[in-house]
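My structure is below; once you've seen it, I'll send some questions.
Selected chains only, in their assembly positions.
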Amino acid sequence: MTIKVGIFGATGYTGYELIHILLRHPEAEIVFTTSESSAGSRLSDLYPCPWDLLLIASAEAPLDAIDVAFLCLPHAASMDMVRRVREAGVRAIDLSADFRIPDPATYERWYKTPHTAPELLEEAVYGLVELHREHISKAELIANPGCYPTSVILGLYPLARKGLLGRKIIIDSKSGVSGAGRTPKLTTHFVEVNENLSPYSIGHSHRHIAEMEQELNALNGPYEIIFSPHLLPVNRGILSTIYVEVPSDLTAEQVHEIYRETYAGEPFIHLLPPGQVATLRHTVGSNRCAIGLTRLEGTNSLIVTTSIDNLVKGASGQAVQNMNVMFGLPETMGLGEDRRQGARGEGRSA
Amino acid sequence: MTIKVGIFGATGYTGYELIHILLRHPEAEIVFTTSESSAGSRLSDLYPCPWDLLLIASAEAPLDAIDVAFLCLPHAASMDMVRRVREAGVRAIDLSADFRIPDPATYERWYKTPHTAPELLEEAVYGLVELHREHISKAELIANPGCYPTSVILGLYPLARKGLLGRKIIIDSKSGVSGAGRTPKLTTHFVEVNENLSPYSIGHSHRHIAEMEQELNALNGPYEIIFSPHLLPVNRGILSTIYVEVPSDLTAEQVHEIYRETYAGEPFIHLLPPGQVATLRHTVGSNRCAIGLTRLEGTNSLIVTTSIDNLVKGASGQAVQNMNVMFGLPETMGLGEDRRQGARGEGRSA
Amino acid sequence: MTIKVGIFGATGYTGYELIHILLRHPEAEIVFTTSESSAGSRLSDLYPCPWDLLLIASAEAPLDAIDVAFLCLPHAASMDMVRRVREAGVRAIDLSADFRIPDPATYERWYKTPHTAPELLEEAVYGLVELHREHISKAELIANPGCYPTSVILGLYPLARKGLLGRKIIIDSKSGVSGAGRTPKLTTHFVEVNENLSPYSIGHSHRHIAEMEQELNALNGPYEIIFSPHLLPVNRGILSTIYVEVPSDLTAEQVHEIYRETYAGEPFIHLLPPGQVATLRHTVGSNRCAIGLTRLEGTNSLIVTTSIDNLVKGASGQAVQNMNVMFGLPETMGLGEDRRQGARGEGRSA
């Protein structure tokens, strides 16, 4: 089975990463790639790569030639294109935030723009596979999760679903610069970022809180989320250091066992041994999420460290994982974790 | 007045930074620099610099020729040399941790080694000038503060002294690699650090907690400190993102006013306007501490962001600031903040 | 067909990269991985990865269970192990320099140690596939090329074979730090490398000149090679800026045509359009070599810029490319360039 793929908005970092992944995917074929600003160019004109994929205007995109569309468009711009895709009967995986929040009013409050395709919100499934695999397998429209929420929700899900998570959650996240997109700005100018570290939108103001609340509050919530992102001088990766409270009598071993059990068999969760911490290096270039658990004995405090590659598990890799689930392919196909080794070099830890 | 200076342990990063600062100080003269491992070499043999200061063994150091000794030795190694310096009647500024903790048992618990000069602990003054200027001006032995504690204590002092600081303090700190010293290790190998971010000793285990507890608990404490340092891929700088609780009815403006009042006239405190955050770039290369205050309205949460240069305000600059105070010099001398500008280019903000 | 693989010296950067590549290779199975210093550990104990491959001492390695051995050992240490492998009748791909120089005296002159397995030099084939594909396909022992020589020889081969290359060749190369290995040293300490750039062994002294001379002098040589490597503050990649002389009447178009013709069909050569320059980003993470040609009109000067990833095309990727050729597999298998796209997203440029 070859899945025919169209990519809308191919020239940003998530679009480029998606192309990079799909070119190695054994069962995917890229049929078209669009770019409004660079229509007529080749991808190799825009990136130092040998792939001379032709970029076309989205109006020219042959929707009847594809099985699934990936939308790597900016927030708000994505809504109308998703509608066009869905009206053509094509499945859609939307990497923007436009379909992540089922309630249009909540969407508008965080994103400062009205939702123009509210009729599609109901069919949209939040594409965090580890939480919603069943729904995803039948979905026609996937809202691919945001990068920060992926790193946070996966880090807290096992505790939240068991009702063991204290109300106040403090998340100190640090992200590589590719998360800010490819458009040049002073805040992402090399000299401003390099040898620097900058907090931004800290506290209650970053809009990714909407997704975190949505997914976590459904699990024995509500919670109060304090979220402080920082811009790191690296290209890729998100590290979240999460401070939560758990019952005082819950031991480090019990916490670890809860995570182990919840994520048993998950190919992309790399649960670290008790006391070890996640680092960016655990996941950069992969579709994994690494999770470390540091229980402060004698208190009710737990520090959860998680890391993901913001462009892979935080965006394009997760989108391909969703595609694999939607089309009944092995979930790891094309994502580099589909191999198991022989007798002397045994598999994975988790 | 020229102050004659000796430097013990001149070849690590703090020693080198100290030399760099003192070479520009108009009233200091470096009389000798020691290094056990490199005695006989010139500084220019060890660092890409033009300064060919001769390194001598500490046993050869002419204590009678100096007014003050700076000790840039490793923890534990410093104690005996400080005793020798003090027995010669020379004032000492110790950059190690050996005299920061007045209680020898507490020292031993955190540093895993007995204190071998406990008789000197009483005269040692903790050299955080903004808190202890009066004592420092009369001190013979200064325990120069640790880098992380400097960034944390300065960030919380105004609230703590007013009794407005909640008991639980969560500190998420990020430090440049020079804080780990110059001895090559796998954890500071370029390839391991670059494009990475690593938490380490998170929770209750980093020994700098001892200093934080010591200074803060004396101010309407005790407090419970959760401290999570991270190794950043930059050379210099510490950013601390500190999550605390304050009375719910304390407004952002009131918080700011408390800091403004506490630090009025402090030449090295750069208090940012309400809502602004500190970044590494605010302080790298300077002896300043930048402080940002983000009050989460409608809750009891406050996020304090602070930044310092770990080698300057976090080590050698602060040591020179201490020297200036001890010898009655202008506190900013040689530290780059001693100039004020004329009519159209008015002074500093703070 | 599954090729059973053993890896000697698995814990350095080239060994780890090789494992990373082979875990995705559809026809390779890693049977064992050795490490003298870490025998008994798992790979996941040494690297932040989920792969818990067991490391064994080389003496325990079951040579009868493998089809091919990769040797990622230091120079000089490799010779004896290669002999053991060959005596067991197993094919060997040696990533060290030990079999790259057929003449033992020349080897000893550059590497300051006698060659202890000279009887194997004759069967060794220099594994630069683009030059020696035929020999490699029948080889039992491959001397995998050095990283710098790969970037240089591929950049000059088309001109040299045509006899169009002037005698004096000036090579200014810049390499990422992983090329210096994983053993901590002051020269690779983060603070020393970051925000720095250091030339080293410039002129006539770097031993990789031996390989360059060997391969190039056979092509209408001899040449005089001036080679100046620099240590770049990046993890991976080599950029070589090569200054050569060509006949004055050779146009930019003719030069480009010579390269195009020489490398027609080469899957890993990315020849850039005339006037474009190679950057590290062209090849990092891939097994490609990018080549840019800048002809200075009206003179006899040509500047060739080449880039490779030192750990992939400059080491482990090239080793797998050699394996593929030796075992009759598609040359690109497992190396990420084996896919071609459909009608609208046509193939590669070169």
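First chain written, first letter: the chains are A, B and C, and each begins at residue 1.
The criterion applied here is as follows: a residue touches a chain if its C-beta (ideal position, glycine included) is under 8 Å from a C-beta of that chain, and two chains touch if they have at least 3 such contacts.
In this text the structure is predicted, and so the values were computed from the model without any measurement.
Q: Since all chains share one sequence and 3 are shown, how many copies form the whole assembly?
A: 4
Following the convention adopted for this analysis, only the chains that are shown with their structure count from here on.
Q: Determine the shape of the graph in which chains are vertices and touching pairs are edges (line, ring, star, complete, other).
A: It is complete, because no pair of chains fails to touch.
Q: Measuring between mean CA coordinates, which chain is farthest from chain C?
A: When every chain centre is compared against chain C, the largest gap points to B.
Q: Pick the chain whose C-alpha centre of mass, unweighted, sits closest to the average of all protein C-alpha coordinates shown.
A: Going by the distance between chain centres and the overall C-alpha centre, it is A.
Q: Using mean C-alpha positions as chain centres, tell me how far chain B is from chain C in Å, no decimals.
A: That pair's centroid distance is 47 Å.
Q: Approximately how many whole Å separate the CA-defined centres of chain A and chain C?
A: About 35 Å, centre to centre.
Q: Suppose each chain is reduced to the average of its Cα coordinates; what separation in Å results between chain A and chain B?
A: 39
Q: Counting only residues that touch at least 2 other chains, which ones in chain A make the list?
A: Where chain A meets two or more other chains at a single residue, that happens at 195, 279, 281.
Q: Can you list the residues on chain C that touch chain B in the complex?
A: These residues of chain C touch chain B: 13, 177-178, 182, 184-186, 188-195, 233-235.
Q: For chain B, which residues are in contact with chain A within the complex?
A: 170, 172, 174, 192, 195-200, 202-204, 224, 226, 228, 230, 232-237, 239, 241, 243, 277-281, 284, 292, 294, 296, 299, 301, 303, 305
Q: Under the stated contact criterion, what part of chain A meets chain C in this complex?
A: It comes out as residues 4, 23-24, 29-33, 42, 44, 48-54, 56, 195, 270, 279, 281-282, 285, 288, 290, 336, 339, 341-350.
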